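The complex appears here minus one protein chain, its other protein chains still in place.
Let's turn to chain A:
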Amino acid sequence: MSDNSPWKAGQPIVSIKNVRKSYGSIEVLKGISLDIMKGDVVCIIGPSGSGKSTLIRCINALADIQDGSITVEGQEVHDPKLDKLALRRKVGMVFQQYNLFPHKTALQNVMMAPVKVLGQPKQEVEARARSLLKKVRLEGKENAYPGELSGGQQQRVAIARSLAMQPDVMLFDEVTAALDPETVKEVLVTIKELAADGMTCILVTHEMGFAREVADHIYFTDLGVIVEHGPPSTFFDNAQDPRTKAFLGQIL
């Protein structure tokens, strides 16, 4: 937020307006709109293929959109003249498959982008990286390679790696989907602590219990549209739309 973006506190930090996206002739997002305020934790849930992952990939411009607008801190993401580095500094992302760099240790994974991309001094970054690894409970694993860590540990390194860029918004794309039930918990605890620190988090998740506990707002998507949304209490206990009810009925 050090830049001169037109964004001001009180406005949505991420604003998605009528976004449409197609892969070839298949339209996966059919006019999606939602606003996310700073510090909010938003969960996007829905059946497979409903466009959840595509939606959050559009927020940091990993995927492009055909129509509509997405702004992050007031800056249009799909402006061809956008400074992508500036955007990705603000928006961190964690993936389902961790996507760590296998030839780098946990510490090197966390340090790489701030040193190589932002050109920050190595010593300063190392201190930050060590404290981030400590924060995600990986003290002592600094010199382990990803191949030597469990799935849950790798995912927590990935979270620390994203945080090292000091983003304002974090995107989580089904980050526990590849983990076994025991390690899911350790990753969720980490995200919960992050949310408690005031980080704006947008999660695509199938962890309904987690969503209910942590989210400020839940969006349910199906077939490329937002079917229903609301705070967890009303959403889970008082769903109105038959599609939402059917979906919740299947998984709860």
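The criterion applied here is as follows: a contact is a pair of C-beta atoms (placed from the backbone, for glycine too) under 8 Å apart; a residue touches a chain by one contact, two chains touch by 3 or more; residues count from 1.
By our rule, contacts and distances are computed from a predicted model.
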Undisplayed chain, where the name is taken from the UniProt record, one of "Polar amino acid ABC transporter permease", "Citrate lyase acyl carrier protein", "Spore germination protein" or "Cytochrome C oxidase subunit IV"
"Polar amino acid ABC transporter permease"
Looking at the whole complex, which of A:A106, A:M165 or A:L179 touches the chain that is not displayed?
A:M165
With the full complex in mind, choose from A:S15, A:N60 or A:T221 the residue touching the hidden chain.
A:N60
Where the complex has a chain not shown, which of A:K38, A:R89 or A:R156 is the residue touching it?
A:R89
Based on the whole complex, identify which of A:P12, A:G46, A:P146 or A:G224 touches the chain you can't see.
A:P146
Interface with the unshown chain - residue positions in chain A
60, 62, 84-85, 88-89, 92-93, 95, 97, 99-103, 112-113, 116-118, 145-148, 158, 161-162, 165
